[in-house]
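The complex is shown incomplete by one protein chain, all other protein chains being positioned as in the whole.
Note that the chains are named A, B and C in the order they appear, and that numbering of residues resets to 1 at the start of each chain.
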Amino acid sequence: MTVRVGIIGTGAIGREHARRIEQVLSGGKVVALSDVNATSAEAVRAEIARDARLFETGEALIASPDVDAVLVTSWGATHEQYVLAAIAAGKPCFCEKPLATTAEGARRIVDAEVAHGKRLVQVGFMRRYDAGYIALKQAVKSHTGAPILVHAAHRNPAVPEQYVTPMAIHDTLIHEIDVLRWLLDDDYVSARVLFPRKAARSHAKLRDPQVVVLETKKGVLIDVEIFVNCHYGYDIQCEVVGEDGIARLPEPMAVEMRLDAKRQNAILTDWKDRFIASYDVELQDFLKAAAAGTASGPTSWDGYVAAITSDACVEAQERAGEAVAITLPARPSLYN
Amino acid sequence: MTVRVGIIGTGAIGREHARRIEQVLSGGKVVALSDVNATSAEAVRAEIARDARLFETGEALIASPDVDAVLVTSWGATHEQYVLAAIAAGKPCFCEKPLATTAEGARRIVDAEVAHGKRLVQVGFMRRYDAGYIALKQAVKSHTGAPILVHAAHRNPAVPEQYVTPMAIHDTLIHEIDVLRWLLDDDYVSARVLFPRKAARSHAKLRDPQVVVLETKKGVLIDVEIFVNCHYGYDIQCEVVGEDGIARLPEPMAVEMRLDAKRQNAILTDWKDRFIASYDVELQDFLKAAAAGTASGPTSWDGYVAAITSDACVEAQERAGEAVAITLPARPSLYN
Amino acid sequence: MTVRVGIIGTGAIGREHARRIEQVLSGGKVVALSDVNATSAEAVRAEIARDARLFETGEALIASPDVDAVLVTSWGATHEQYVLAAIAAGKPCFCEKPLATTAEGARRIVDAEVAHGKRLVQVGFMRRYDAGYIALKQAVKSHTGAPILVHAAHRNPAVPEQYVTPMAIHDTLIHEIDVLRWLLDDDYVSARVLFPRKAARSHAKLRDPQVVVLETKKGVLIDVEIFVNCHYGYDIQCEVVGEDGIARLPEPMAVEMRLDAKRQNAILTDWKDRFIASYDVELQDFLKAAAAGTASGPTSWDGYVAAITSDACVEAQERAGEAVAITLPARPSLYN
Partner (left out) sequence: MTVRVGIIGTGAIGREHARRIEQVLSGGKVVALSDVNATSAEAVRAEIARDARLFETGEALIASPDVDAVLVTSWGATHEQYVLAAIAAGKPCFCEKPLATTAEGARRIVDAEVAHGKRLVQVGFMRRYDAGYIALKQAVKSHTGAPILVHAAHRNPAVPEQYVTPMAIHDTLIHEIDVLRWLLDDDYVSARVLFPRKAARSHAKLRDPQVVVLETKKGVLIDVEIFVNCHYGYDIQCEVVGEDGIARLPEPMAVEMRLDAKRQNAILTDWKDRFIASYDVELQDFLKAAAAGTASGPTSWDGYVAAITSDACVEAQERAGEAVAITLPARPSLYN
């Protein structure tokens, strides 16, 4: 069965997903497109999805009987409404992060999905599909013994001036928030932020770098360095210290060269290259589940928990050095 | 456009390719199956390709108007006849190695394709599609300067008793023969084989390990260690020494662990895992070219040259220590 | 000139230093020995330093006109008195850590040395002489730009039951306390300790592992994982994140092997092997300075600052999560 996909939002990421479905993945077809900018939707139809129909609104696209499943890749503030509409229509829905711009919004989605009684939503936390993280999780499970500490880093060469301190949580740490919960199969109970001196390349409205310390229910202590002006490259590090040993996220593949008196391996500089393969895998997973009328991978609940945790981390930034408690509501059984 | 694929030979590799086309890749559909063992073909239809039609002979499958492109994954001795039939039918054809069991057979395919006037054949040399080799080729092109030496190794943990000395060329070195030509954009002019003492685990009819030394037209000297009873793992190494520096084939991704007083990364033990991703990429490339009525990737000519080179290497095994000349006919312009 | 050395305390470390001076290093000779256990001193004379004279007390040894310089390798609680006596005698003195068992005691030594007006004391912080740390310091100076963050770890496979929580500071972290000050050319302003859940192998009176967070005057944020039941090996890690890049302490030399489906390098398991070469270098440095009637390397002031910092860290253990301020007196000009 071929899943007939409608895409709401045809900017960079929507276009990329359209290309994946049409040219890379198996089992899907882009049949519907919608964007507030009709020219953009038209361009994606012309270049990538010739057979797709254009819709004036996301809601109309969702309602179309020709659409089996929905991709929400529009502007973040509109995610909630489209996801809720997809749930109302009973259609599987892949939603790029954030699931909603507030924890309350994410909660409404969770409630709607729970009321529906079956999973329909996959949130676009692609790191869970990264071969490195998957191998790391397997190594922890098989070899290191129960985790006690995690040392992580999220480094970016530079950010524009509009990137202000809370964005280090909402746009950057958000990925570690989700993937470490998944990696550890655990939940957070507190967050704390520690600031060293500001890096010289940090903009006026940004305290960079910073170290976010998270504690989990099982007692794991996590430190994540966020350094978005690290200059040297885009670099994601993760090391899990367990009872018996340590496992480390693999470096991206790179040719070792001996040149100019250096043994050297290239480091990526563009975040888009780091998890490029993961986008394929996550979307294939979506198509496979959608063919069965449901959803797989990161859930609405995961999106909701990420929102709650992010809010606590931002508060922790404002109360530098103090631990901010993270309290989660009971997890609906749908997500067990 | 969806390419309608017929598969001749539904053993392990044919079945895997069927699965790829049906479940992983974009743009193809398995519509026809044929195998001398009808039960095998029926099983693939039942489990993977429900809509496929079974054919009693490969020739009948090739002749079917419902088949756009052909995969030849049957027993090696039958490859030549099916590939020739596909060319005669003007249909794109992916053929697993060997293209033919003799250089003369491969030559007949080349001649038929040249007579047809357009590329139709892709040979299953999947290493050219490995991300590591592609990165290595790029590194050589961009950084090391012109190659002068290549040091390579092809190691396998163990082989069964029926694996005899010439198979180290035909079944094992064959991959280096092709991929190093491609890597260097060069051709071989001589082969020499050097034998150390035999490894204790080597069977009676196998001299293992051995070092094959190849020289190229451009003057590159290549040494390839073949050690198929190396015990410790399946390990493919390749290092290119150029005028300005050295580049080395990346190791397969593995989690670095600290355990039991060792920093350690797993080494693969099964050859099937090493180039697993490359099979996807090569077959996607085939589907893409087949949709345009032609073929891409490794050519009939590459298969023919590999056969000539293999024959010289086997002769070099028999005349241990001596250089055996490799003389290639003129390359038809179709392959430039 | 050959420096005539007297050694107070002939236990394991005193004996090792005697061996170094007699058999490895240049420019020194062991002429005097003293230990509360006369049998121990006699054994070192018999086996290593045949020409040495035995003294009943450390004070008598220090007073001997045949002794040019003194090594204090006795029980920690006696260090202060011998170092003060050596200063009073105007003789260069190498003192193993701790310089004194209290910050006040260390202060008395600083004051005595300052009153003497010339450096006479070297404290046994051997890591400053480790080739790896020296290379790291050079890399930071030359390449990474000004430091902003340091991530460090001090891991030991196991500790005996008498090793209680504060010893993680006094016996373990003490080395990072000194070497990171030296590495960064900086001083601490606060300490904070964070505890994950306790490791299963941790004894009843030990909270292990823990993360000590130190802030420096220049605004560098340091996290040091201390994990003395890490099981897998003795492992010292240090990574400096600077404005332009990152530098990492080299791993100890180890042969890379491919065995049993693993690429592997041995990790040390005994702390005594990790800095073995540094002891030679520090003591050679002492002999060289002693020949000129003075001292080099880590100062009394360094020992004093380490004592103040340790006290703050122990307090921080007791007030888990809170930052404890570290206030240093003015540095006497002798130590600039």
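Criterion: a residue touches a chain if its C-beta (ideal position, glycine included) is under 8 Å from a C-beta of that chain, and two chains touch if they have at least 3 such contacts.
Because the structure is a prediction, the values reported are computed rather than measured.
Although one chain is omitted from the display, it touches the following shown chains in the full assembly: A, B, C.
Within the complete assembly, B:211 is the residue of B:167, B:211, B:291 or B:334 that touches the hidden chain. Taking the complete complex into account, A:269 is the one of A:78, A:101, A:269 or A:296 that touches the chain left out.
Residue B:199 is the one among B:13, B:114 or B:199 that touches the chain not shown.
Within the complete assembly, residues 22-27, 131-132, 135-136, 138-139, 143-144, 244-250, 253-260, 284 of chain C touch the chain that is not shown. Within the complete assembly, residues 145-146, 148-149, 151, 192, 194-197, 199-201, 209, 211, 213, 215, 218-221, 223, 225, 227, 230-232, 241, 243-246, 321, 323 of chain B touch the chain that is not shown.
Against the chain not displayed here, chain A makes contact via residues 232-233, 235, 251, 254, 258-269.
Keep this in mind: only the chains that are shown with their structure count from here on.
Among the other chains, B has the CA centre that is most remote from the centre of chain C. Legend note: the chain whose CA centroid lies nearest the centroid of all displayed protein CA atoms is A. Taking each chain's centre as the mean of its C-alpha atoms, chain B lies 58 Å from chain C.
Mean C-alpha positions place chain A and chain C at a centre distance of 45 Å. For the pair chain A and chain B, the distance between mean C-alpha positions equals 38 Å. Shared interface positions of chain B, defined as residues touching 2 or more other chains, are 254, 258-260.
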